[in-house]
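First up is the structure itself, then whatever we jot down about it.
Just one protein chain is left out here, and the rest sit where they should.
For clarity, chains are labelled A, B and C in written order, and residue numbers in each chain start from 1.
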Amino acid sequence: MVNVAIIGATGYGGVELIRLLGSHPEVNLAYLHSESYVGQRVCDVCPHLPWVKAELRPLDPEAVARECQYALLSVPAGKTLELVPKLLDQGVRVIDVSPSFRLRDPTLYPEWYKFEHPHPELLAEAVTGIPEWHRERIVSARLVAATGCYTAAALLALAPLVADGLIEPADIVLDGKTGVSGAGRTSLKLAYHYPEADEDASAYSVGGHRHLPEMLQGLQALTPSKVGLAFAPHLVPMTRGILLTAYLAPTGGAAAETLRASLARRYQDELFVHLLPSGVWPHTKWTAGTNHCFLAVGTDRSTGRAVLVSALDNLGKGMAGQMVQCLNVMLGLPETTGLGMPAAYP
Amino acid sequence: MVNVAIIGATGYGGVELIRLLGSHPEVNLAYLHSESYVGQRVCDVCPHLPWVKAELRPLDPEAVARECQYALLSVPAGKTLELVPKLLDQGVRVIDVSPSFRLRDPTLYPEWYKFEHPHPELLAEAVTGIPEWHRERIVSARLVAATGCYTAAALLALAPLVADGLIEPADIVLDGKTGVSGAGRTSLKLAYHYPEADEDASAYSVGGHRHLPEMLQGLQALTPSKVGLAFAPHLVPMTRGILLTAYLAPTGGAAAETLRASLARRYQDELFVHLLPSGVWPHTKWTAGTNHCFLAVGTDRSTGRAVLVSALDNLGKGMAGQMVQCLNVMLGLPETTGLGMPAAYP
Amino acid sequence: MVNVAIIGATGYGGVELIRLLGSHPEVNLAYLHSESYVGQRVCDVCPHLPWVKAELRPLDPEAVARECQYALLSVPAGKTLELVPKLLDQGVRVIDVSPSFRLRDPTLYPEWYKFEHPHPELLAEAVTGIPEWHRERIVSARLVAATGCYTAAALLALAPLVADGLIEPADIVLDGKTGVSGAGRTSLKLAYHYPEADEDASAYSVGGHRHLPEMLQGLQALTPSKVGLAFAPHLVPMTRGILLTAYLAPTGGAAAETLRASLARRYQDELFVHLLPSGVWPHTKWTAGTNHCFLAVGTDRSTGRAVLVSALDNLGKGMAGQMVQCLNVMLGLPETTGLGMPAAYP
Partner (left out) sequence: MVNVAIIGATGYGGVELIRLLGSHPEVNLAYLHSESYVGQRVCDVCPHLPWVKAELRPLDPEAVARECQYALLSVPAGKTLELVPKLLDQGVRVIDVSPSFRLRDPTLYPEWYKFEHPHPELLAEAVTGIPEWHRERIVSARLVAATGCYTAAALLALAPLVADGLIEPADIVLDGKTGVSGAGRTSLKLAYHYPEADEDASAYSVGGHRHLPEMLQGLQALTPSKVGLAFAPHLVPMTRGILLTAYLAPTGGAAAETLRASLARRYQDELFVHLLPSGVWPHTKWTAGTNHCFLAVGTDRSTGRAVLVSALDNLGKGMAGQMVQCLNVMLGLPETTGLGMPAAYP
């Protein structure tokens, strides 16, 4: 058993971590932090968890370090910049799902997040939280930078094809659809007010969503050619789920079957990434509450482009599930530990 | 006042026509046909219309021709092949929203609809039901082929840019999202069962949706270059609405502003097509129950592609609203007659 | 044509008034007030109304009085207490949908709304905004107090039965279900955040909702016996709609048919209240965006209680539609003026 802290335990990511780790056989939830609900018990803030009597505590990095070997951070962009070095210095291993340590190039932070990064050396050290691609480094990492939800869906789908040189890396079109829980629990904007978001579909952050530089970074590492990626995310009326549709230019006339073979090869031993049979397309509903990702690929009849679809749960494989999978890797456990439950369908 | 028949009055398109034409000042709903509910009154089948006591009648082309000058057909693909020539022969002007007369090239029917077209001469005569582009011919048309819902959204958005030569016509990517009412009222498939469609997003008919040849035909008419269009439609959990996101390669480095100017010029006098200010993106909710279409355009930061979004109601501008607008054109009335009510928001 | 002011034009009630009155043949929207968006145009705040260029103005009662003969007030409880007397003094006729003037008994305000009522004389003068029951007084009223949405649904359903002495007035059970738009546009509470309200049903304000004293007042006026009404409202995941189910103890063994006859008699000439055939139960979807109310009645098999169901749109007959209907009465117009459009179904 290891002692684990959740920083930001009452946001949607944090509550999902409590759910997943609450029945994890090797984890003891030793420190649950909340900014808004300090002193209250989890069961008061989350009445659906009446048996979780643990008290929510303020942010005290020393106490975290005294009591825990691992810390899972689920707070907004920029909030963990100071905390992470303190935890690392005291020997706590950290998985941070904020964007604070995702980008390798420090100059991207002023451009995309409007702050100078105070710890560029940690950017070099942080390992991207996708075990399917980085588990060798995650095993011994001090700092894992879990990815954004769109990024997880995009990299799992596109990385094999870019790595195998099967698509033009400069000509990727990505259309994303997300459920509203991606907006988090604390940001009560009008756009997420039920009467506004219900029965509506719309595009947002067109041409420049913050997950874009992460996606580019992840793909660029796999090819010497310049990666170009046109991305527009959309809000659709559901709570959980990311559906990503990529329109790709196969190189050298590669058929959809060639692309499928590349994906099959890459993921044949993976337990959370599933390539669907030809003609079956993934549904986000299949992934709700899970760490699973479903992929499918086909060909467009008019242009010959390959069409690749990726589905996962933004709070699961796109967030808390990804973090637990990384924790399992760090602990040397089977990666499915605590992540075995399939989606409650329908 | 003219007498109008609705063929297929109890499907979603038909009921929407009853709604719109019920308060149209120049139309008398003289003949309401239904296959499934012959002999019942509209108010029995549609209890939300308790004041519509008219009886639903079987399909009798002679009676339609005796009693009506106009017929609006809202039945599935192929069902109107026999009916339309009969009505035309007897002097009835027809607006058909089925695909039966949409494609100019008869060889496309075996390929896309699995039947030989029995009346290729009518394919040559039929006018596409988009008044913004074809009103001069609709005025005097005997047969208007109303378009599919995706097609309406796509042509309104893309046609000006193709016509003005501002985008590479061979390199269009179109990502569609539709509400479930597009599946109609009679097709009770598992995919549209509430527990399946709710809280779910998925792709379908990837690479070869039946609206594709219509879209290609509409755009190809505007340019000598070959049009290529990669299209994947998606089902999202809402009842009404089409949102279409196009990723375009501007020619000669045309900026988004150039594209915007083209759209602005084309639609400045149109009452149902609205170009949004820069940075505002359309919501399908704005269009529910209406004949309006909203457009917006921007630039992708990574690739320089233009991103163009189009929103409309699949049962409105994508179906019944389009038909009523065409009817108004045929009648020489202001096109907004009977179509004035904005969306009930939220 | 009369000049009309909307006070609170950018809330959900206000926007619905703009929608309904925008095509009203006898109304000129002369003054549109907004607290949050002063100086902006309606089309900037409501991009789905691009043709409404009118500027939103601050609250200036003198200007309202100078420019308008009628004012429709759609702002929260208590906000109109000062405004209404000023408008009345200057000859403006007022329809106020806030609770400020709904209760006849001034002592109920401290109890239910936590303020002393400053104008008890106006409470005596105000007329309840249900034309089906009060149109004779509305015709000449200076001040109409439009009812709450639950109240409209409850009074239309229960009033005939209480008035005819067919049910035990002390033994009424009312179970309400509402869509989330009833919470308004400005109250961004966590409970109405899409991920919380979606896929959820819950009770709230159990045993003491603020609409209760209005309902009791409306029914008590019809019977010398003491009225007792157990009421629990529920939030269900939809945007519009109120569904109210009443469980009633018929007096003297009155059958459901007797109750039905009472309702039929009372509403046979009404254009907005529809009694359904036996065995057909109303759907809120039938009422979306309209001023219609549907009623149905049956008998419980185990207890012999009558079960009465009432459905309407909380923003329609429960708010803006009710106000427009009252305005029509005050103007001596047909009550359906501007309210003719049926629900966009589905």
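The working rule: contacts are C-beta pairs under 8 Å (C-beta built on N, C-alpha and C of every residue); 3 or more make two chains touch, one makes a residue touch a chain.
Treat the numbers as computed from the prediction; the structure is a model and nothing was measured.
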Chains in view touching the one left out
A, B, C
Touch with the missing chain holds, among C:V236, C:A261 or C:L333, for C:V236
Among C:G91, C:G207 or C:G252, the residue in touch with the chain that has been omitted:
C:G207
Only one of B:P195, B:P277 or B:P334 touches the unshown chain, namely B:P195
For the chain that got dropped from the picture, name the residues of chain C it touches.
170-173, 175, 177, 179, 195-196, 198-204, 206-208, 212, 216, 228-232, 234, 236-241, 243, 245, 247, 281-285, 288, 296, 298-303, 305, 307, 309, 311, 346
It is residues of chain A that touch the chain not shown, namely 12, 15-16, 19, 22-23, 46-51, 181, 185, 198-199, 239-240, 271, 274, 276, 280, 282-283, 285-289, 292, 294, 315, 340-346
If you put the missing chain back, which residues of chain B would it touch?
12, 179-181, 183, 185, 188-190, 192-195, 197-199, 237-239
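What we mean here is this: only the chains that are shown with their structure count from here on.
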Homomeric contact chain A-chain B: same or different residue positions, threshold half
same
When the CA atoms of chain A are placed over those of chain C, what is the turn angle between 0 and 180 degrees, to the nearest 5?
180
Residues of chain B touching 2+ other chains?
198-199, 239-240, 282-283, 285, 288, 346
